[in-house]
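The complex is shown incomplete by one protein chain, all other protein chains being positioned as in the whole.
Here is chain A:
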Amino acid sequence: MDGLSIIKAASAIGAGLAMIGGIGPGLGQGYAAGKASEAVGRQPEAQGDIIKTMLIGQAVGETCGIYSLIVALILIFANPFI
């Protein structure tokens, strides 16, 4: 087994590990959506505003998950170690 294949295998494993970061935004977005459902249940007439606020908050909170996706993509398609 030469060095290059070890680097490739380690990069693939690293890309998989990086995507564990997807847990965080998943939990956060689910929590935000749950709270928004509660708010709509309490105040159905404010549904439009609640959905807008929820989507913005979720998209901003998604950033860290996107960072882990970028790291995984760089490791797979534009590997700096090869």
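The working rule: a residue touches a chain if its C-beta (ideal position, glycine included) is under 8 Å from a C-beta of that chain, and two chains touch if they have at least 3 such contacts; residues count from 1.
Here, contacts and distances are computed from a predicted model.
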{"item": "Undepicted complex member, UniProt protein name, chosen from \"Cytochrome c domain-containing protein\", \"ATP synthase subunit a\", \"Sporulation protein\" or \"Cell division ATP-binding protein FtsE\"", "value": "\"ATP synthase subunit a\""}
{"item": "Hidden partner chain, touching residue among A:I6, A:I23 or A:I66", "value": "A:I66"}
{"item": "Touching residues on chain A - with respect to the absent chain", "value": "55-56, 59-60, 62-63, 66-67, 69-70, 73, 77"}
